[in-house]
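A single protein chain has been omitted from the complex, and every remaining protein chain is retained in its original position.
Chain nomenclature is as follows: A, B and C, assigned in order of appearance, with residue numbering initiated at 1 for each chain independently.
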Amino acid sequence: MAVTPEQQAEIDAARAASATTRRATVPALEALLFEAMPVLDHGFIRVIDYMGDDAAVVQAARVSYGRGTRKVSEDAGLIRYLMRHRHSTPFEMAEIKYHVKLPIFVARQWIRHRTANVNEYSARYSVLDKEFYIPAPEHLAAQSASNRQGRGEVLDAERAAEVLHLLRDDAARCYDHYAEMLNEGPDGEPADPSRPGLARELARMNLTLNTYTQWYWKTDLHNLLHFLSLRADAHAQYEIRVYAEAMLKAAEAWVPLTLAAFRDYRLNAATFSGPMLAVLRRMLDGEAVVQAGSGLSKREWGEMMGVLGREG
Amino acid sequence: MAVTPEQQAEIDAARAASATTRRATVPALEALLFEAMPVLDHGFIRVIDYMGDDAAVVQAARVSYGRGTRKVSEDAGLIRYLMRHRHSTPFEMAEIKYHVKLPIFVARQWIRHRTANVNEYSARYSVLDKEFYIPAPEHLAAQSASNRQGRGEVLDAERAAEVLHLLRDDAARCYDHYAEMLNEGPDGEPADPSRPGLARELARMNLTLNTYTQWYWKTDLHNLLHFLSLRADAHAQYEIRVYAEAMLKAAEAWVPLTLAAFRDYRLNAATFSGPMLAVLRRMLDGEAVVQAGSGLSKREWGEMMGVLGREG
Amino acid sequence: MAVTPEQQAEIDAARAASATTRRATVPALEALLFEAMPVLDHGFIRVIDYMGDDAAVVQAARVSYGRGTRKVSEDAGLIRYLMRHRHSTPFEMAEIKYHVKLPIFVARQWIRHRTANVNEYSARYSVLDKEFYIPAPEHLAAQSASNRQGRGEVLDAERAAEVLHLLRDDAARCYDHYAEMLNEGPDGEPADPSRPGLARELARMNLTLNTYTQWYWKTDLHNLLHFLSLRADAHAQYEIRVYAEAMLKAAEAWVPLTLAAFRDYRLNAATFSGPMLAVLRRMLDGEAVVQAGSGLSKREWGEMMGVLGREG
Partner (left out) sequence: MAVTPEQQAEIDAARAASATTRRATVPALEALLFEAMPVLDHGFIRVIDYMGDDAAVVQAARVSYGRGTRKVSEDAGLIRYLMRHRHSTPFEMAEIKYHVKLPIFVARQWIRHRTANVNEYSARYSVLDKEFYIPAPEHLAAQSASNRQGRGEVLDAERAAEVLHLLRDDAARCYDHYAEMLNEGPDGEPADPSRPGLARELARMNLTLNTYTQWYWKTDLHNLLHFLSLRADAHAQYEIRVYAEAMLKAAEAWVPLTLAAFRDYRLNAATFSGPMLAVLRRMLDGEAVVQAGSGLSKREWGEMMGVLGREG
C-alpha cells in the first residue's frame, strides 16, 4: 500500500484547505495537488507545491512589469522558439516540488541529477517501514545480450517464481533482522528492555536496496525537462521511467504549452551528427547509400536508420 | 523615476487579479506582491512570485504527508535548530522570485552568486532606457585609507559637486551617442532613414557602468540567506547593500520565523577561530590578556575586541 | 597591446620553470601553457593549468585502478559513444583554467555560464588600465533587419569613421574622468594631495562597457564544451565568438579525441524535431514536400532546409 489511511487523512486535510493569492495559479494542477499518484507497488509521486506557469516563462523572457502575456498563439510561439533554440533560462523561472516514495536503488540513480533540492527521510534519525519493491512478473527480464545495461526477454513463469521468492525472502529477513538489531518498540522504547538497540545509523546497513525511502524533491522547469528527457526515455530503466512518466503527466497539467514544445523538440526529436547529415543529403539527392562507405559505424548506421524508420 | 505610469498600470492590473489556491500562502507577502520598493535613485525590488513559507521548511525537514506543522513554538524551535546546525536543505524548499532594476556595476557584483536563476533585459535585443545611477552627495565618499576596498570620509560639498558633474555629464553624453549610433526612432524605424543604425549588440558598449539594467532573479531561501549574509553586511558596498536591505524586509514578511533565526545565528553572530577561543578562555579565567603573546595578529585582535565590545 | 613587457617577462619566467610529475601530461598543451593568445585588440586567452587528458575521460568511465586506457581506437570509440549518448559525467573529470582579458560587455555574457569558477580583477580594490575595445571597421555592422539580436551589413567607411570616433572619444574621456576622480598617483598616493580621491568602488561606475577587465576562469571539460557549443556558434556575438575559437584551438591540443567527437556530434550536428522527422521520412519516400501542409512554420522550414542544404 502506497499510503496508509492516516497519511491519506493528512493529505485530505491539506487538500481541503485553500486561500486567495495574487500569484499565477493553474487550476488543472491544483486539482492534482497533494494527491498521491501510485507508482510501482508501494511508491508514489505527489505534487506538493509549484511556482509559475507557462506565462511565467513568457514573462521572464520579456522581463515584464505585468503578467507579460499576449495572445495564447504568440505566447506559444515564443515558448516554441525558446525551446528550439535552447534558450533555457526562462524555463528556470517556474518551479515544482514533489514528495516521492521510491526504492533505494531508484533513488541512487535519481540523485545523480544535482540541480535540485532534496530532503530525504533519514534512516539515521528514524526507522524505515517494512516495504520493498518486488517487480511484477512481467517486468522480470533477463539480461540483454546486446546491451550491457539493458533488459532482454521476460523470464518464464518458473524462473520468475524462483527470483521473486529470493527477492521477497531476502528483503523480509534483512528487514526483520534490522528491526531485531534496533530493538525498538512502537513507542520508541526498547522492545526488549534487557538489551540495548543498535544505533539506527548502523542497523540500516542491513537493509536491501529495494527497500522504499522517500524524499521531497524540488527543481525548476528547465531541469525537470532535462530529467524527463533522460528518464522518460526508452533507454532508462523501467523502475525510474515510471516515475518520470507520472511526472510528465503532472507537468502536462501544469505547463501545457511548454510540454507540447518539449515533446516536439526534445522527446520526439533526434540529433544527427555531421557525418549523418552528409549521409542524409546524399539520400535526399536520390543516392542509394549503404553503411559501407557511409562514414558511419554499423552501430551509428543502425541508430540512424531506426530514427528514420528505414530498413537501411 | 523608478517606474513609469504605464508600468505602474501594469503592476496595478497584476495586483488586482486573484485566484484560489491550495498552496501555502502568506498574506503579509501577498500584500507586497508585485509592488515596486524603490532602491537608489531609479532602481527597485519587486517580489514577483514565491513558493512555500516557514511551514514548508518544517514540512520538508519532517518529510510530511500533510502540512507537517505542529505548535508554532515547536516549529520555531525546529527552524532555530536547523539554522544553528547549518542543516541547509530544508531552507532550499522555499523559493522566491524578484524583478530588480539596478545599475550595471551592481549587477556585476550580484551575478557572482551563481546558485540562482536569472533573466536579464537584453541590450543585444532591445534599447536601454536613459537612466543612470547618480549617488546622493552624502554617499560620495573618499577612498578609505585603511581598507583597500572601502570608503572613507564623505566628500566636501565642492568636491562632491565636481564629481557629480562629471558622472552626470559623461553618462548623458555616452547615452546620447549610443542613441545616435543606434539611430532608432520611437517606433523602431530609423530616426534618420538615410543612414543605417549600428547593431544594438555593438552600440551598447558605449554605455557607462552606472546605466540601469533589470532582471528577473529567482533563488531558494537558503541561497537568499547566503546572499543576504554577504550583501546586507556592513562590509558590502552601499549600492548593493540597499538592495539586500529591501529584500531582507520582504523576507521578514514572508518567513518571519526563519528570519528571526537568521538574525540570531548569522547576521548578528560572530565566529571565533581556534586561537581566538583560546584567548577567550584565558579572559574568562580572569587573565588580563593583551595582543602581544595572544597568538593573534593585531588585525585579528582588533576584530575580536570589536566583536566583544572591548577596548582591547 | 595585450601584454606589457613586464607581464611577458613574468609569463616567460613561468614558462621556463618545470617539474616532474606522475600526473597525466599533454605535451601539445604544455607547449601553449601560460602564453597569451591575442584576441580582439587588447584581449587574450592564456591556459594557466589543466588536469587530465582524453585518457582521464576513459579512465573515469571505466572507474579504473590504473591508467585505464586500452588501444587508441578503443578509447576513441568509447569517447565517441559517450559524446553521442550524452553521458556527460566522464567529461567532467578533466579540468582547465584560463586567464582571460576581455571587454566588460563580453564578460557580462560570459559570466552567465554558472558552472565555472571565477576570480575577476577587482575595480573595487584596484585601478583598471586605460584599455578599451574599439572594433575594427570590418566588424562595425548595422543592426540586422531580420534578426533582432544580430548584425546586418558592414557600415560604409564614412559612417564607420563617425562611430569609431564616438567610441574612442567617449571611452577615453570617461576613463580620464575616472582617473581624475580617483586622484591616484602611480605610487597609490594622491596625485593632488590637496583633495581626496573618490572611492574606487564608486569611481568605476564612470567607465564604459568596452573597458577591458580580466579574470581567471576554470571549468571542467563537459562545461567547457557546453560553453563552446553556444559561443563558437555562428549565432554568437562576434566579440565572444573569437574567444571561444581561441579556446577551441587550445582544447584541440589538449584533448584531440574528445574534440573530434565534439565536432561531429555537437558543433556540426543538427537536431530535428518530431514534426521535422515526419517531413524527412516523407521526403526520403520520394514525396515532394512543400512548407504548406508540412506541419512546420515558415521559419522552421527555412531552418531545416538550410541544414539539409536544399532550396526548399
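Operating definition for what follows: contacts are C-beta pairs under 8 Å (C-beta built on N, C-alpha and C of every residue); 3 or more make two chains touch, one makes a residue touch a chain.
Just so we're clear, the structure is a prediction, and the values are computed from it rather than from any experiment.
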Going by the contact rule already stated, which one of C:V118, C:A246 or C:L296 would touch the omitted chain in the full complex? C:V118
Given C:D170, C:D220, C:E239 or C:D264, the correct residue touching the omitted chain is C:D220
Among A:E74, A:D170 or A:D233, single out the residue that touches the unshown chain. A:D170
Interface with the undisplayed chain - residues on subunit A: 103-105, 107-108, 111-112, 114-115, 118, 122, 124-126, 133, 135, 140-144, 148-153, 155, 159, 163, 166-167, 170-171, 173-174, 177, 180-182, 184, 195-202, 204-210, 237
Logged for subunit B, residues touching the omitted partner chain are 84, 86, 89, 112, 230, 263-265, 267-277, 280-281, 283-284, 300, 307-310
Touch residues of subunit C, complete complex, unshown partner: 3, 7, 10-11, 13-15, 17-25, 30, 33-34, 48-52, 56, 59-61, 63-67, 89-90, 92-93, 95, 97, 99, 117-121, 214-216, 218, 220
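Basically, only the chains that are shown with their structure count from here on.
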Proportion of interface numbers common to subunit A and subunit B (over half same, under half different): same
Centroid of subunit B to centroid of subunit C, CA atoms only: how many Å? 29
Set of subunit C residues in contact with two or more other chains: 112
